[in-house]
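Not every chain of the complex is shown here; the ones you see sit where they belong.
The letters A and B name the chains in turn, as written, and every chain counts its residues from 1.
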Amino acid sequence: MGDRTQQEQASPEVCKRVRESFDRQGLMTHLGARITRIGPGRVHIELPARPEVTQQNGYVHAGATSAVADSAGGYAALTLFPEESDVLTVEYKINLLAPAVGDRIEAIGTVLKPGRTLTVCQLEVYGVRDDGERQLVANGQQTLFRVNRPAE
Amino acid sequence: MGDRTQQEQASPEVCKRVRESFDRQGLMTHLGARITRIGPGRVHIELPARPEVTQQNGYVHAGATSAVADSAGGYAALTLFPEESDVLTVEYKINLLAPAVGDRIEAIGTVLKPGRTLTVCQLEVYGVRDDGERQLVANGQQTLFRVNRPAE
């Protein structure tokens, strides 16, 4: 999933499907996260560094970092699935590389290996300052399971 | 860290230290999590299943599950560290075994291997119903780094 996916935009149908699912994630709203880019096989989610998402030293909590990374990976996979699919996290692993300082964090989920049943994503999280400075603060890997969404 | 730790209570000094740190974690308060047991090398954290912590299907979000599991493991390690220590998450890996249904989830962090610099914890998360029924919904493994807390 090379450079192409970094610039391309997913189709309007896919974007709509991803946003609707994201809006149903109570946790993302509660944390203050928002989707900022939806490409084919790649999704960006940003989370402002508010007191509500901190650990004991005032940095963004590993759990908040992981939560947005997990959602970014899940939606990256969803962009490649047929309509009426849903995605569940099987597992993920994340390394916290540096304190998540900055004004916000940006999680990028990228499909590394799509599959009919299982999809593997890479997860990257950057600490971003309003002046544009960025630093990789977490890196992970995630396995996802595709399921058929029950018709409503 | 066998049966002994499942029943024993940590010392008042340790409990106080853990609770004070937990209370500084903005994320835990914001999610509605609370510490329910502090034993030597083992800490329990509960999270009520509110709409604020859900994923797209109304189950507890993998990110919320992970957040409380991560904190439970971190504090389990902290109970074994000397005063003026702090703990940082190096990395963790978590398998989501079943949809986190129930009225609340309970995360249990247990020290598997304490160390001077690195400590490894096991993470378990149960879905718990008010009638007492419990089901293992997530299982993980975590590496932690001990640092000296700067004097205030």
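Following the convention adopted for this analysis, a contact is a pair of C-beta atoms (placed from the backbone, for glycine too) under 8 Å apart; a residue touches a chain by one contact, two chains touch by 3 or more.
Bear in mind the structure is a predicted one, so any value in this text is a computation, not a measurement.
Of 4 total copies in the complete assembly of this structure file, 2 are presented in place.
One rule holds for everything that comes next: only the chains that are shown with their structure count from here on.
The rotation that brings the Cα trace of chain A onto that of chain B spans 180°, given to the nearest 5. The distance from the centre of chain A to the centre of chain B, with each centre set as the mean of the Cα atoms, comes to 23 Å. Those residues of chain A that touch chain B in the shared complex are 21-22, 24-31, 50-57, 61-64, 66-68, 70-71, 86, 88-96.
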